[in-house]
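Omission of a single protein chain aside, the complex is shown with its protein chains in their original locations.
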């Protein structure tokens, strides 16, 4: 399935963009991590979270077509 | 000895004045309490502290001529 | 028909001004059941990092998720503490060193609730809200801030 992915902060910088499209053949967040780490240099050694539909998702969570995916570097609010 | 005594808040109201003079024959704060309670109606059943030279004094503290004495009702700052 | 409240927008462009804080305080003077307010202000520090000095932080956020998260944090705080009022504002965009980027304001009848609520809110915001901070140095280079 084709997924729209949002990138933020330093990860957007590494990706060279704030939005990407990904052809994803897996189902879980863990699989999505592998897929994205292949595309964004440095990400595999970085600390980041994946949000699915505005909620931080565990590795076991399942991704379905139409989900809003975001790759979030460490928070720095306040 | 003659002591100058300051009264505050509700105790000043009871005393009818913010300053009084007291002829004190004792030596301790405990004795001063007895003396003052004789003069100010209601004080013996009230909660109050005695400050000697700007510091709250224990009952055992000794009073000497020239000390600044203040009778303090409960605090209400803030 | 949903009775769910739509999350408010917590974000403001640029720094939070002392005037905005004063106006917010003044608005509470008609609420005569309030006995105490506790206000936390986050201010951008001119930290020195590897010999370079931070001159500003450029804030971005995943706004939809952030406003949703702020909303949940607010609701949790209203559950936990007996509050009269609660206001949260966070900057987006450039905030110079010395300027204010976060304004958390709680009010309650008795001081205990506002003290605990403001602290709770700030800790929750720091750990749960997707806000990102680019620390810009005087020479134009940058690094990325990370909350501890």
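The letters A, B and C name the chains in turn, as written, and every chain counts its residues from 1.
The definition used in the following text is that contacts are C-beta pairs under 8 Å (C-beta built on N, C-alpha and C of every residue); 3 or more make two chains touch, one makes a residue touch a chain.
Nothing here was measured: the structure is a model prediction, and the numbers come from that model.
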item	value
Missing chain: touched chains present in the view	B, C
Residues in chain B touching the chain absent from view	6, 8-10, 51, 54-55, 70, 72-78
Hidden partner interface residues of chain C, rising order	18-19, 21-23, 25-26, 28-46, 97-100, 107, 109, 111, 114-115, 118-119, 122
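As a working rule, only the chains that are shown with their structure count from here on.
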item	value
Chain pair with the greatest number of C-beta contact pairs	A-C
